[in-house]
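Okay, here's the structure, questions in a sec.
Missing here: one protein chain of the complex. Every other protein chain is in place.
Naming follows writing order (A and B), and every chain is counted from residue 1.
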Amino acid sequence: MVITRERRTTGTGVSVARPDGVPKVRGEFAFASDLWMEGMLWGHTLRAPHAHARIVSIDPSGALRVPGVHAVLTADDVPGRATFGLVVPDQPVLAGDVVRFAGEAVAVVAAEHPELARQAAAAIRVEYEPLAPLVDAELALGAEPIHPDGNVYRQLVIRRGDAAAHGPIAVEGEYEVGMQDQAPLGPEAGLAVPADDGGVELFVATQYLHVDREQTAAALGLDPQLVRLTLGGVGGAFGAREDISLQIHLCLLALQTRRPVKMVYSRAESFVGHVHRHPARIRLRHEADRDGRLVRVEGRMLLDGGAYASTSVPVLVNAMSFAAGPYRVPTVDVEGIVVRTNNPPCGAMRGFGAVQACFAYEAQMDRLAAACGVDPVELRLRNAMGPGDEFIFGQRAGASFPLRETIRACTRHPLPEPPVQSREAGAADLPGASGRTTEEHDVRRGIGFAVSVKNLMFSEGHDDLSTAHCRLRDGVVTVTCAAAEVGQGFVTLVHQIAHEVLGVERVVVAPADTSIGDAGSTSASRQTWMSGGAVLAACEAVRDELLDRVARDHAVAAGSLAVRNGSIVGTDGSRGVDLRVEDAIRGVDLEATRVHRHRPTTPLDADGQGEPHVAFAVAAHRAVVDVDVELGLVRVVQVATAQDVGRVLNPLQALGQIEGGIAQGLGLAVMEEVILDQGHIRNASFTDYLVPTALDAAEVLVDFVEVPDPDAPLGAKGIGEPPTISSTPAIVAAIRDATGVPLRRVPVRPSDIVGPSSGS
Amino acid sequence: MADPLSYRIRVNGQSHDVCDAWIGESLLFVLRERLGLSGAKNACEQGECGSCSVFVDGQLVCSCLVLAATVPGAEVVTIEGLTAGGGTALTDVQQAFLDEGAVQCGFCTPGLVMTVHDLLERDTLPSELAVREALAGNLCRCTGYGRILAAVARAASGRAGTNRDSAR
Partner (left out) sequence: MVDVNFARRRPSSVIALHNVGELRERSVGDVGVTIGAGVTYTELQDRELATAVPALAQAARTVGSPQIRNAGTIGGNIGTASPAGDTLPVLVALDAVVDVQGVGGTREVPIDELFTGPKRTALAAHEVITAVRVPPCRGPQEFLKVGTRNAMIIATVSVALVLDRDARTVRVGLGAVGPVALRAVEAERFAEATIDWDDPVRSADATLLTGFADRVADAARPIDDHRSTAGYRRHAVQILARRALQRACSHG
């Protein structure tokens, strides 16, 4: 695509440079793991070696004898609420009587050196009575509860239409999605500093400062005002930082030792220290008429939530909402359950439930197309929802729902050229690359297509508002908002909005902290819409006050002035007042705080009907793969996409989001899985948890479909999640096309492709 | 822990005394926690991600896999040493990363900048596949590498242009 669409260099719609770009390329940007303070101690966490066990006793005396150790804390040392959790507080801050997953935190220590802290943790003697772990989600329903809250987080049905309606063409399949890890490059890290007023300052990499504060303050037994959080530089998030990891532990240690305490998880610890994408088993039956128009969808979804609730409930609501995708379906009967097991807890990851559903429904759409003898793209167009059409949960798509346009735009991208010359073994663009497994004649090319839909913002009645403050003084705008910048570029957007509204070049984005009101989570594709909306409103309020004052000072009618190109001019274009913004009202702070709220939503009713979601975004992906069919090796050659973005605010950043999201979708398609054995993670490292390298990432072609959403403050939709959702099924469809193997599970392993011929 | 040891290492042209260190400390740890040079990042501590890439005697290596106590006598260059003099000076590679939108969270960025400098020193106009292979040891979780490849292409063509100009 062509990035530069106009010659403007600032404002929205232009590829403005990131304000944090220079320090980041120079290595000077302070990530949470880079924080350092004179006299600080190092924290370390002792974690349970069992997936399920009763704690008989904990003896910390060995740890206390290690020189340089300043604190050893266990469950008994948690002064406030003993548990935390995003939706329900069901997870112990430190396990006291029972551990429910392998890697659960049991004790924390603080010492002068990280190696001493590790040694001290190893010297804590914990006696466990191992219990049988519940690791099969299917068995969780009938099993003895492994937690006082029971083994079912939520069970729901979506039922609508004529129950007796059936179609002459039916396809049925069972699909499985493995456990994916967000694997942000930056490990969990933070620094807690005890304050003189009995409170604590916490610098931490997180997605959601205010909910961290709420949970931390509860555990510490402190007034939330005494727990002050500031965002440390965040090395990627993707859902992994929405839950509490080390926040409470750090504050406990700092308050106990009266010293600053820093903690950084190792990669192995990170794998048990944050939640994962829910593994899912999904059975779907699609019935259609002979033209492929859907008549009925029924099925069942089972999600493994792991040991604690985290966001399991909303993940299931999303998965169920999109059980049939963005298609018109008159009759629906789907059941969904998310259960508790002794596997690692699952929660938020980019795509949040929509990923699992999409892999299943898009595989079904391909099978239906084959059964009806209809082209897969045509089948999707025939069933595609448009504005005003009802989802299976009864809500209508809004005015911005350009699904057909998106599908068509995606198909218009050029296909990759066939290789100019026959590639030899070792060519880096062949499957197996430098492994020299594969030559041109071993390769079959396949093409696959998939479509997705995702809700934006929190659902089912959540009022996930955002707050922003804007101050203008002598031509410098300072914007404060607690929205967490995790790499997505929100700080750039703040610059763009402030510049566009107030016309000044000098924009300061204040550190995100809890001194201002809640901005909600950097998740659910919501910050551009919600915090972008709050920043816009705050900047507009300041601009309006500025214009009012200037109008008064110049004795012109209120409302007759506007800001254009950094100047205050008449709305009629007259130059009656022609004043640079930085020269107007000097020496005075003009400021405003504004809260943005989205329209209210409702919980699903007993039949799974309601108005649960705020807004939607759709995307389409077409994947081209080269497969060495004999060995089952895959190289994704190209992923072409069109995405419904509402409006492009920063083309370069939007492109980066989409390319990055596709790489994560590619990872789930062909390599990424947390492998569990009786609840223990077998591949908790970057050696064995494989994320795509530069040689695995595909060429990406992007087209933005711009139909501004009238409800969106900037017309723009969040764009982070859709690329991750339908890229996975498109790639798997392409592998099916190349190999003829049904492939019902992701990630697709080489052994899945070679199948029975492998003799296994 | 074993008896503490003290030694002197050279980083970015300057000598630094490392005092009372544990022998098991990696070069990455010493750079970050003892010398305050936190540009090299810790993301995997086993050489799988490239975030900690530095030059030791001109060789690009993962500093997490180098025992710091073995480094005396060698010249270490970190991301901080690429633009000596401080301020806001940028190398051509760093500028290209900004121009092409190759930076998101930025955690992998210093390591990638080091790797791209190493690549372009050895191969002035690498093919896209050669770039992909050279960057395969630097994991990026945000960008999907598209903008990074564009940045490398921009930096490489910039150098080619400079060479052409100087050849005239």
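By our rule, a contact is a pair of C-beta atoms (placed from the backbone, for glycine too) under 8 Å apart; a residue touches a chain by one contact, two chains touch by 3 or more.
Predicted, not measured: the structure shown is a model, and the values here were computed from it.
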Worksheet entry | Shown chains that the omitted chain touches within the full complex | A, B
Response to the item:
Filtering A:Thr341, A:Asn383, A:Gln657 or A:Thr693 for touch with the omitted chain leaves A:Thr693
Worksheet item: For the chain left off this view, which of B:Gly50, B:Gly106 or B:Pro126 is in contact with it?
Response: B:Gly50
Worksheet item: Which residues does chain B use to touch the chain missing from this display?
Response: 1-3, 23-24, 26, 45-48, 50, 53, 59-62, 64-67, 69-70, 73, 115, 118-119, 132-134, 136-138
Worksheet entry | Residues in chain A touching the chain absent from view | 115, 118-119, 122, 266, 268, 425-426, 428, 431-437, 439, 442, 630-633, 635, 670-671, 675, 677, 682-683, 687-688, 690, 692-696, 749-751, 754, 757-760
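Keep in mind that, in the parts below, only the chains that are shown with their structure count from here on.
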Worksheet item: chain B touches which residues of chain A in the complex?
Response: 15, 17-18, 20-22, 24-31, 33-34, 36, 113-116, 119, 182-187, 233-238, 264, 266-267, 427-429, 433-434, 486-489, 652-653, 655-656, 659-664, 685-687, 691-695, 697, 700
Worksheet entry | Complex interface listing, chain B residues touching chain A | 1, 22, 24, 29, 32-33, 36, 38-46, 48-49, 51, 78-80, 83, 88, 90, 94-95, 97-98, 100-110, 113, 129-133, 135-149
